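For this depiction, one protein chain was excluded, whereas all remaining protein chains were kept in their positions.
Letters are used for the chains, namely A and B, taken in the order the chains are written, and counting of residues starts over at 1 for each.
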Amino acid sequence: MSDISQQKRPFWTIARKDAAAGYLFIAPQLIGIITFVLIPLGLVFYYSLHEWNVLANTFTFVGDANYQMLLRDPNLPPVLLASAIFSAGLVVVNMSLALLLAVLLDQKLKGIVVFRTLFFSPVVVSLVAWTIVWSFLLQANGGINGILQVFGIEGPNWLRTPTTAMISVVVVQVFKNVGLNMILFLAALQGVPKELYEAARVDGASRFKQFRRITLPMISPTILLTSIITIVGSLQVFAQIAILTKGGPGVSTTVLVYYLYQQAFQFNFFGYGSTLSILLFVIVAVLTFIQWQMRKRIVFYEN
Amino acid sequence: MSRLSALKATAATAGILLPLAWGGVSWAQDAVNLRMTIWSANEAHLALFNEIADGFKQTHPNVTVTFEPLPYDNYVTTLTTQIAGGNPPDLAWIFETSAADFVNSGALAPLTDAFTNTEGYDLADVTDAASALWTKDGTLYAYPFSTSPFAVFVNNDLVSEAGAKTPAEMIEAGEWTWDNALATAKAVADNGKEGLVIRDFNFQTWQNLTAFWRGWGANAWSEDGKTCTFTAQPMVDAMTRLHRAIFVDGALPGPGENVDFFAGDAAMTITQISRASLLPKEDPFDWDLVPLPEGPAGKYSVIGQAAIGAFANRPNTDVAVEFLGYMTNPENSQKLAQFFPPARASLLNAETLSTTNPLLTPEQIEAVVVNGITNGQVISGHTNFAQIQQTVRASLDALWVPDADVTAVLQSVCDSVGPLLAR
């Protein structure tokens, strides 16, 4: 450090150069977040206080009228209920199936890579293509009911009765994306130290007990993280609903994002659509906060 | 620069630029590109439109017209996106159901004066019944180029195989009623094929049921559009009958069942005559085209309309209106009539129409097209139709199950859509 002895230190010290580089490195991301996330978030609120008529091209301040409408909207309770059922169903089915598949793939079996590849393959199939095929299969006289009928079973009208329609959209989404969670679980399972199992075996613990006492706690951070991602992802589901049920029958599969799209872009109620956006934001924020708290409680298992 | 010299400079610049700007206007007129959004991707349709556009070019060498087919399902949404995006087309096809939204919004240019001043246009030839929906305060805002009656296509082969009388025979005997038509449909369904398909209804697009329920004198809402009439007796009767036909008799395929009349899977289908182009060319079946059956409320016919409007306050609005006047003048209307039944009284006769519709016999044209257009009522639309359509669709979904309570469902339709109509 010869420059310490010099009388005048250069302005661009290493630390300063580094800081400048740091700002330069994050600049594209930060400017992007400000432009495409933070400013729009402010604007959502601004628009939610206005009504914009596209055809007549008028933009008027309406105060809290859109929020009043939100409170009185008879469709909102069923829409929120549908969103909750969809998200809960999706997370439960997705996580349990992913875990089951990961445990199966963790076995010493020949040709396991082939199975892994096939279970994962829907992840890379175009979402809309995947959904279209399922919509084709789920028609009243479509492939699934055709096959059921071969075995003498009268299949339900999948997309036309509220319960089966909800099951259908959940199941289509699960099979599409469960491979992702499966791979993450598999990586977590393979990261569990083998010694733990050996010790347990010496103690005579059953397979099931080993799984419950060792595996589950050891992979719980992964479970939590994937569940956060799955829940937030489930609130964003749109294409599946638009293609499979268009929100029907009734409003039984109209989730919040789909309702928002209908109001803003089909009915041209941009103001009310923005109000629904605010609601969606609040829901995501609350859910993330809750999950963050849970993360703190199990922080013990994180390394 | 001092204030004075700045002023001088400005004045000088203006002196140079203003004449240029004026010149620019006339240059701008030199090349005009008009864009018309349409929802048909049919090649024969496009060929005809291009032919008409070329004809316009003879007298207006500076004008080119492009036709932009948008997907049918999302047509209105996509068109509104273009408008909202500050990029509306110059001209657009408009569904009858969204007529009110467009005509009332002030988005469309008035047409009456321009058309009256066009030589040989003869606006009076366009029937009032056809233009009513597109007129506000005596001014026409969109031209109804397609006034297409709903009719019944019949697969006589399937009907005969089931041992039933063909609709033509029933008409002959004066027995062409909804009861008999549904009985025939049931007979064919019992025989292993499907009975009657209300095309494009798909248990979603309920406005297409108008072709059915008008037979009972039913309507979705009152004349002024303010009151829901789904709970009125005619509608209850019509829907009860329809529900029985679907879920008890199996005369119509149920929800989610894909049945295509034109592939030979069903005995009859209700649709507009322009679908004749879908009839199979290879190993065709013996088909017929007949008017809608008589309902308890008597004879009736229902029309689906499509119109073309020109957007107001666009750089080329005047040219667009002029082109629209050319496209729908008597000669071109006659050309369009081979696909789109015309709204002009002078074209509404079997001789004229049979020259342009080689698929149909003069009798079919007389019975279905001419009578249909003359007496038909247009499907009702409403302002904010997208929302109303969706709201009714959601409530009506409960009807499409075997054990539905028809009266209760229709009550729920009015409960949910009533406030929207009254608005």
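Here is the rule we use: contacts are C-beta pairs under 8 Å (C-beta built on N, C-alpha and C of every residue); 3 or more make two chains touch, one makes a residue touch a chain.
Here is the rule we go by: contacts and distances are computed from a predicted model.
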| item | value |
| --- | --- |
| The complex's invisible chain, by UniProt name, from "Multicomponent Na+:H+ antiporter subunit C", "Carbohydrate ABC transporter permease", "Transcriptional regulator with GAF, ATPase, and Fis domain" or "Aldehyde dehydrogenase family protein" | "Carbohydrate ABC transporter permease" |
| Missing chain: touched chains present in the view | A, B |
| Contacting the left-out chain in the complete assembly, out of B:31, B:263, B:408 or B:422 | B:263 |
| Candidates A:49, A:132 or A:167 - the one touching the absent chain | A:132 |
| Sites on chain B contacted by the missing partner chain, in the whole complex | 39-43, 45, 68-74, 77-79, 81-82, 84-87, 199-200, 258, 260, 263-265, 274-275, 277-278 |
| Residues belonging to chain A that touch the chain removed from view | 15, 17-23, 25-26, 28-33, 35-41, 43-44, 46-47, 101, 103-104, 106-109, 113, 115-130, 132-134, 136-137, 139, 141-143, 146-147, 149-150, 171, 175, 179-180, 183-184, 186-189, 191, 194, 197, 207, 210-211, 215, 221-222, 224-226, 229, 232, 235-236, 238-239, 242-243, 257, 260-261, 264-265, 270, 273-274, 277-278, 280-281, 284-285, 288, 301-303 |
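Heads up, the rule we're going with is that only the chains that are shown with their structure count from here on.
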| item | value |
| --- | --- |
| Geometric centre distance via CA averages, chain B-chain A, whole Å | 41 |
| Chain A contact footprint on chain B (complex, rising order) | 77, 80-81, 83-84, 101-102, 105-107, 203-204, 254-258, 384, 386-387, 390, 393-395, 397-398, 400-401, 416 |
| Chain B partner contacts - residues on chain A that touch it in the complex | 53-57, 74, 139-142, 157-161, 246-251, 254, 262, 265-269 |
